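A single protein chain has been omitted from the complex, and every remaining protein chain is retained in its original position.
Then we have chain A:
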């Protein structure tokens, strides 16, 4: 037997989002390293998937055959996934405070061998969508109704493999595959439009034959509505271009640092206190 996640209301999801954000900040500050801002941009998407009724999973039986699969292709944002899984009941919120410490299964990037419930080991960008295709094809062969959700970073779209995957997913009409591009507009060294401007993701992905939507990915209601639309499309793969802000939820606090990108570094304990207070 397996649990279908209870769908929270938009208001309840917003509260849950605050919980996830607090956890992300606390665990990365405790670790002294990590990617809090890359995690924060994806909170509304991850939140809706895990707690909005869009994924079926069972924390008591993480290998349940018919579970839906969540792949975090932008593996450096794993704190958002650990936070969601802790809230879902896979482990305790205390456990995730061991993030990045020697011996902890909460590694700096997702490692499926060490943590049941992680569906893909990622951290080399560009591979998540292809893994999702494999899982979607596998689910089709298994006839178990399993769906696959892949969250990809906008900088990550520079990887050629993503475009190979976009073509292959359309070939196999994978209606059980949903890709969400977390377009937070920044990557390691600066603005994505300056590093490698790929233009309109929606136009390009639609040209591959996918069902596409572009939304405000930090608006919880928009995310839920987009996932509802996508869930009704079953004859082809689906993409949601989720326009977000890196560090969303604590932007005024990060702006004080003068760094709008704030990539790959934790908040100092002092800044974290400010951020936690801001969220509250």
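Basically, a residue touches a chain if its C-beta (ideal position, glycine included) is under 8 Å from a C-beta of that chain, and two chains touch if they have at least 3 such contacts; residues count from 1.
One rule holds for everything that comes next: contacts and distances are computed from a predicted model.
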Name per UniProt, for the chain absent here [options: "Acetoin:2,6-dichlorophenolindophenol oxidoreductase subunit alpha", "Extracellular solute-binding protein", "1-deoxy-D-xylulose-5-phosphate synthase" or "Carbohydrate ABC transporter permease"]: "1-deoxy-D-xylulose-5-phosphate synthase"
Sole residue of A:28, A:41 or A:135 that reaches the chain not shown, by the stated touch rule: A:135
Contact partner of the left-out chain, one of A:8, A:45, A:97 or A:120: A:120
Touch list for chain A against the chain that is not drawn: 65, 111-113, 119-124, 126-127, 130-139, 141-142, 146, 160-161, 164-165, 167-168, 171-172
